[in-house]
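All remarks here apply to the structure that follows.
The complex appears here minus one protein chain, its other protein chains still in place.
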Amino acid sequence: MLLLLLLVFGGIIALEAPGLVRKQMWGELAAFGFLLALGMALSMAQMLDIPLPNPTKGIEALFKPMADAIDKVLMVK
Amino acid sequence: MKFWKRIWRSAARKTKNDPAGGSQPLSKSLAVNLARVRTILGENSDIDIREFSIGKRQQVAGFLVLVDGLVDKSIVNDNILQPLLTSARLVEPDGFPPGKRVFQQVKESILAVGHLEEVYTMDEVLDGILSGDTAIFLDGNEAAFIAGTRGWESRGVQESVVEMAVRGPREGFTETLRTNTSLLRRKIKNVNLRVENMLVGKQTRTTVCLLYIKGIAGNKVVEEVRRRLEHIETDAVLDSGVLVEFIEDAPFSPLPTVYLSERPDTVASKLLEGRVALLIEGSPTAMTVPTVFMEFMISSEDYYSRPIYATITRWLRAISLLATLFAPALYVAAVTFHQEMIPVELLLRMAGAREGVPFPAVLEVLIMGIIFEILREAGIRMPRPIGQAVSIVGALILGEAASRAGMVSNPVIIVAAFTGITLFAISSPELSFSLVAFRVFFVFLAATFGLFGIVTGALFTLVYMVSLRSFGVPYLSPLAPIILSDLKDTLIRAPWWAMLLRPHFTGGQNPARQRFLLRPRPPAKK
Amino acid sequence: MSKIGLWVITFVLLATTIAGCWSVHELDTLAIIMGTGLDKAEDPDKIRLVAQVAVPAELGGVPGEGGGGGAKATTLAITTGYTVRDAAQNLSRYFSRIAYWPDMQILVIGEEAAREGISPLLDFWNRQEQPFRSLWVMVAKGEAKDIFAAEDYLEKISAVGIAKLINESGQASLTRKSRLLDVTRDLASPGVSPVLTRIEAVDQAEGKKRIRVAGSAVFRGDRLTGWLDESATRGLLWITGEVQSGAIVVQCPDGEKRDVSLKIRRAKSQIIPEEKDGRIAIRVEIDVEGDLGDQTCPINLTTPEHWRSLERRQAAIIENESAAALRLAQEEFQTDIFGFGATIRRKFPREWEEMEQSWDEEGFPRLEVTINVTSKLRRPGLILQPNRSR
Partner (left out) sequence: MMENEQITLPQLTFLWVWGIVATGILYFPTTISRHVVEDAWTVAVPFFLAFGAMIAWLHGVLGTKFSRMTLIGICETICGKIIGKFLGLILVLWFLFVTALTLRLVGEFVVLTIMPETPLIAIVLLFMVLVAYSVRHGIEVIARTGEILSPVSYVAIAVVVVLVAKEARFENLLPFMAQGWGPPIRAALTPVSFAATTLGALMFTPSLNRPRLLKLSLVLSVVVVSTAGLMIESMSTMVFGAARREIMFLHFDLIRLIKLLNIHLGLQSIFMTVIICGSFLQVSLFYHLTVVGLRQWLGLMYYRPLVTPLGVVIIALSVLLFENILEIVDFMDKFLPAASLTLQVGIPCLLLLGARVRRL
C-alpha cells in the first residue's frame, strides 16, 4: 500500500515537474513541491496511523461561542 | 522529445530527394528542356514524349509530354497534335520566326483546348502532366504550355454505399476530383463558392481542394485550414483518412473531430452552414470542418423527411447512442452490484440463467463483446456472399449453442446483440466505431465501482468532450455552451422555415439563413 | 492534449487496482430472500427468523428445461439471534450464499413477537440502503413460521402470492394495507397507533394449508393489543377514509329477509376536531357513493322511495361498522388507531401538548366522536329491475 502511494506521488512528479522545469516556472515549482510534500506528509501519516491535529476540531473550538450565541438568540434548546 | 526530433531531422536530411533541379526555371533551349524532362521522368513506360516541328518549313521544333492513361487521347490527337502539325502550316511563314511570337501565335490560334496556361518552372510542368494535362514545349521559349487534357476511365456517379438514405439525392462522390467539385458546383450555383487547389504529399503530389463559401465561412477558419494544409510535409496522402490525421485538433481522441461524408448534398449543406470542405483527389470522401459532435448524430435524410419524423429518429439515435455506450456496463453493474435495480421477476429469471455459468459477469460481457466485434469485422472483410454466412453461423453457433452449453448466460447474449444493433442505429460509421472503446472503458469501471464507476466514467468522458475543440469550435456546442437558436437542429429538427439562423460558431458572422415568417399558411379569407 | 491517454490510464489503473471488488456479488452467489417471518424464539431473549429463499434454478433460466418439474421453487431457513441483524447474519450458517434482502416481498411478524413490540423488529429494514419501505408488513395469527409452510394457489413463491393477496384484499377493504413506510410513519407520529394486516394459515381442501387475510391487528404504541375482524376493519377504514371498494349488504326495503348488495364506488372521510363546551371533540364526516350491485328480492328498487331507503340503509351500515370499530378502539383497546390525536395536534397544537401525555389512557377513550354519513347511490347497473319483479 505504501509502495502504491509512493508510486502515485512518483507519477505526479514525473507528470508535472519536467514541464515546470522546462518552462522555467520556478515559483510554480516551489508551490508544487510544497503542496505535494504537504499532501504526502498527510497521507503518509494517515496510512501509518499517526495521529494528526484535526482542523474540524479547531474550527469547532474557534466558533463555538458564536454557535452557542446563535442558538441562544433563536431560542433553540 | 528533443532527442527524437534531432534524430528525425538527420534522417530527413539524408533521404531528401531532389528531383533533378525541379524547381529551376525552364531553359530557353528546347534541347536542354528535353534532356531535363528525360532525366527527370526517366524510363517510364507510361510517359510519352512526342517530338515534332511546326511551321511551313518545319522550322520550329518542339515536343509534348504526357502521361498515358491520364490524358484523354482524343483531345491530345484532335485538338493539339492535329492543329500543330497541320493547321500550323497554313500560317504565314514569317509568322514563325523562332522566339516569342511563335509562342503567342500557337496559343492564340492553334491549340484548340479550353484550359491552357503558361508555366515557367519544371515543377509546374511536372505537376501538370502528372495530373493528366499535356505539356507542350517549343524551341526558344523559357515557358511551356500546360493544356488541359485530363480524362481517364472513372467510375460514374453512384449512390454512396456508406451513407444510405431513403429520401434525398442518390448521388455520391467519386474518385475524380473534378467530378466531385462539379457535383458541388451544380448544387451551389454561386460565385462565392470558392474552390482552392493545393498540392499535398511530396511523392504523390495529390491535389486537395479547399471549398468554402466566401461571406459565410469564417475567414479565421479558412486561414487555419489553409495553414494546416500547407504545414503538411509527408510522402503520401492517399485518402481523406490520411489527411484527417494531419489536420485534426485532437489526434489521440477516440472521437472523430473531422466530419467525413460521401454525399454531395451533405457537404453542400455543411458549406452553406459556413463550414469548410476538403476534397481530395482519388477519394470519394469529403471532409468538413469545424466539426461538432452533434453532426455525427444527424443524417442528411433528416432534412428531407418531415420534421416530426426526423425528430423521432433523432431521439431514437440518441437513445441508441446511450444504449450502445452503457448497456453492457449497466448490465455488469446491475448484476454484480445493484441487483435491486432489476425487477424481482426478472432478477429471479436472470439468477436462474446465471446458475452454473462459470465466468463472472464482466468476463462474460467482455467475451461476448469481443466475439461480436470479430463477427462484424469478419462480415465486412469477407466477400459479400460469404460475409452473410459468417454472421449467420456466428450468431447461431455462438449465441444458441453457447447458452445451451451453459458457457454464457442468456441475458448476456441479449445485451451483446442489443449493443451491437444499437451501434448500427447511429448514422455515422466513424462515431459508431469509436464508441466501442468507450464501451469497454465503462465496462471496466462498472466491474470495479458499479454504478458509481459508470457515472464517474461518463462524467470523465463528458468533461473530455466538453474540453475538445475543432478549429476553435467547442465540440459539444450547441449543447455546451448552449446556443438557443442552434438547438432547433439538435435533438429536435425544426421545420426548415423555422431554422432562421446559421449555426452560431460557423456561420455567426453572417447569421441570417432566410427571411423571417416563411411559414406557409392557407390564403386568408376575404 | 495527448495527456488524455495518461489520465485514462490513471483512471482505469486506479479503478482496477484499488477497488478490489469490495461490493461485488455475482448473481449466483446470492440467496434471494422473498419473505421473512419473525417470531419469538424459545430462548426469551432471542428472535427467530424464518426466511423464504427462492431457488433460481427452478424459476426459469432456459425455458423448457426445469421450471415446474415438481421441485419446490423456494426453501426455508430458520435461524435465531438476539436482534434481527444478528439472526440475519446467522443465515450464513445455513446458506452457502449471501442473503440478499432487497427483493423481499413480505415481512410477517408472529403474534407473540408483536405483543412485545415491533419497533425493534422494524429497525433493521429501515436502516438498510435497499428499497424496503414499500415492503408489506403484517402480523400472523400464531407463528410466522406457519405462514411460510402454506402454499399459494397460483404463485410458485408463496411470499409473492401473499403480497398480491394483501394488495387485492386491501383494495376490497377487507384489511388495512400496511407497508413498512406506513407503519414507520404511524409509529413516529404522535397521536396515531398503527394497524397492520393480519393473516393466518388455514386448512383447505386436499389437506393443504392456504393463506387467508383475516382482518387487522391493532397496536398500542408498538405493541399488539388485539384484533379487528373484517367488518370492524372496514369501520376503521371508513373513518380514516381508506375504503377503496367492496360490497355492503343491506336488507331489502320490502321488509322480507332478502338481501341487496351495494357496490362501493367512492368513499372519503374528513376528521374534524372541534371545540365543544370547552372540550375538544371529533366530528367525522364520511361521504360514500355506491352502485346497486345485485338484489335477491323481486321488487323494483329503482323507484325514488326504495332508492332513498337503500341509501339510508347503506348509511346505517356504515355508521354501525364505524361505531363498532370506534367502540372497540376506545373501550377495549384504548388506542387511537384513527389518528384523532394527530388531527387534534394539527388544529390545536397548544391544547395537544397538555393532552399528549395521557392521550391513550384518558384523552382518547373519553373523546366524544360523532359520525355523520352521507350516502349516495348513483347507478343501478345495466338492468333496472329483475325480470320477476312485481
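We call the chains A, B and C, going by the order they appear; numbering starts again at 1 in every chain.
As a working rule, a residue touches a chain if its C-beta (ideal position, glycine included) is under 8 Å from a C-beta of that chain, and two chains touch if they have at least 3 such contacts.
Note that the coordinates shown come from a computational prediction; the quantities given were computed from them, not determined experimentally.
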Touched by the hidden chain, restricted to displayed chains: A, B, C
Contact with the hidden chain (one of C:208, C:279, C:346 or C:376): C:346
Residues in chain B touching the chain absent from view: 334, 337-338, 340-344, 449-453, 455-456, 459-460, 462-464, 466-467, 474, 476, 479-482
Footprint left on chain C by the chain that the document does not show: 7, 10-11, 14-15, 18-19, 22-23, 126, 129-134, 181, 184-185, 187-190, 343, 345-347, 349-350
Footprint left on chain A by the chain that the document does not show: 9, 12, 15-16, 19-20, 25, 27-29, 31-33, 35-36, 38-40, 42-43, 46, 52, 54-56, 59-60, 62-64, 66-67, 70-71, 74-76
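Criterion: only the chains that are shown with their structure count from here on.
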Top-ranked pair of chains - ranking by C-beta pairs in contact: B-C
Whole-Å separation of chain centres (CA-atom averages), chain A against chain C: 53
Interchain centroid distance [CA atoms averaged], chain B/chain C, Å: 66
In the complex, chain B residues that touch chain C: 249-253, 335-337, 339-340, 344, 347-357, 360-361, 403-404, 410, 441, 444-445, 447-450, 453, 457, 460, 464
Touching residues on chain C, where the partner in the complex is chain B: 1-2, 4-5, 7-8, 11-12, 15-16, 19, 21, 23-28, 30, 32, 34, 54, 56-62, 66, 100, 102-103, 105, 130-131, 160
